[in-house]
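All protein chains of the complex are present and in place, except for one that has been dropped.
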Amino acid sequence: MDAPETPERSFPEGYGILDPDVLKSLSGLELLRGWSDGSLPSAPIAHTLGFHLAEVEEGRALFVGRPHWGLYNPIGSVHGGYAATLLDSCMSCAVHSTLPAGTGYTTAEIKVNFVRAISADSGEIRAEGKLIHPGRRLATSEGRITDAQGRLLAHGTATCFVFPL
Amino acid sequence: MDAPETPERSFPEGYGILDPDVLKSLSGLELLRGWSDGSLPSAPIAHTLGFHLAEVEEGRALFVGRPHWGLYNPIGSVHGGYAATLLDSCMSCAVHSTLPAGTGYTTAEIKVNFVRAISADSGEIRAEGKLIHPGRRLATSEGRITDAQGRLLAHGTATCFVFPL
Amino acid sequence: MDAPETPERSFPEGYGILDPDVLKSLSGLELLRGWSDGSLPSAPIAHTLGFHLAEVEEGRALFVGRPHWGLYNPIGSVHGGYAATLLDSCMSCAVHSTLPAGTGYTTAEIKVNFVRAISADSGEIRAEGKLIHPGRRLATSEGRITDAQGRLLAHGTATCFVFPL
Partner (left out) sequence: MDAPETPERSFPEGYGILDPDVLKSLSGLELLRGWSDGSLPSAPIAHTLGFHLAEVEEGRALFVGRPHWGLYNPIGSVHGGYAATLLDSCMSCAVHSTLPAGTGYTTAEIKVNFVRAISADSGEIRAEGKLIHPGRRLATSEGRITDAQGRLLAHGTATCFVFPL
């Protein structure tokens, strides 16, 4: 067998990866507002899974999505990975929104509780992340996902490591 | 604006949702072997994200995948949700593989540590889940993701709630 | 060496273990109020570590404590196990406070973030637990510990399994 090749790089319009120099030059809030208003390319995974950053302010980020059939597990509900992805996004961005230009972060860990099954009937779901602790090196945040009726579907916490770029 | 409609149900060939009667009639290991050998429809999300169940035995499940550009975040690496999805899959299936016919489960929570960035250059990655505690009502498991060079990328634990169908 | 013996059972006045029949006959809130007002024996570990249940209502429990030198690790701060114990207490009791008589629970897992060191100078610290999701079988809660100045010291979440006694 030939060595497997790296998959070819291509993105749908409006989605992509930021230039590292742009990343360095903007504060977290400036970046997130760029994703939210479409002036910067959004996350390719957001296209694949079907969600987008709807609102952002310092210490808070809200993603919305509409679960589709391509997210199901074979047991008949949306795979838990969808909720985990949305929570990872909103909790990480809640931290990111507080960082000045020249500061990066990485999400060290997330913890997710699944409290209600998600399905294509859940309607538009909202994943809201909020900063808990704005540490100089370690910051923490929490997130909750609710369905179109406001019922809690999943919740979680995250720990991010913050560092100079 | 009109009320948004539930997305139409359709799946790629070989992917889909199992009939609840089939689900009830098979043990966890029988089901998982059916997904692994292709005799039962696989998880639609596995098609969307690009991974599959490669090996399964009682108390252990191995998924393999090859990260593609559609999984990226805009910061330049694969979104943490991809690792979370693979870990959720392998840890839940490690528990599922131990359940007799007529027994269901739901994943109550997962905890994921991200220890190295995943990229399209990671090559084929492996997510292996193993049972820790086979409780009558609550079962726990752990999982690890490694890249093609065997380096650890992420690890986690899961708690599943087990119940009669 | 002789086989080690089971330690002799004895408790300080006001502390002890409840009769299982009493446990069964009271609702969670009745029990917790009994611990809070001193009409029922409090947790022996609360005496050992130095904390008590100060307030309780449906879906919320507040413990207060004053860290002493017997809680230190050798590195010069209070051991993280103290915060974990207080969070386990307040988060579990937040769930317990919602359960009717004849219903038991067990804490399946806790997750704790330590955000500031605790010391004997922290003064009176408060650990407040709040219900997140009141599931029929699985309930979740969160907790936060603050020092005498209101600064966040630690926070966490818990998953409890609820069952008929």
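Order as written gives the chain letters A, B and C; numbering starts at 1 within each chain.
Everything that follows uses one rule, which is that contacts are C-beta pairs under 8 Å (C-beta built on N, C-alpha and C of every residue); 3 or more make two chains touch, one makes a residue touch a chain.
Owing to the predicted nature of the structure, the values given are computational and were not obtained by experimental measurement.
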Across the complex, visible chains touched by the hidden chain are A, B, C
Across C:Leu29, C:Ala61, C:Ile110 or C:Leu138, the one contacting the chain not displayed is C:Ile110
Cross-chain touch to the chain not pictured, restricted to C:His47, C:Arg60 or C:Arg137, is C:His47
Residue positions on chain C contacting the omitted chain are 4, 6-11, 16-18, 20, 23, 35, 40-45, 47-49, 66-76, 78-82, 84-86, 88-89, 92, 106-114, 117, 120-121, 123-124
Had the left-out chain been drawn, it would touch chain A at residues 108-109, 111, 137-138, 159, 161, 163
On chain B, the omitted chain is touched by residues 111, 113, 115, 132-133, 135, 138, 140, 142, 152, 155, 157, 159
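As a working rule, only the chains that are shown with their structure count from here on.
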Per the C-alpha centroid definition, the whole-Å distance linking chain A and chain C comes out as 33
Chain-centre distance (mean CA atoms) for chain A and chain B, in whole Å, is 20
Expressed in whole Å, how far the mean CA point of chain B lies from that of chain C is 35
Going by residue number, chain A touches two or more other chains at 111, 113
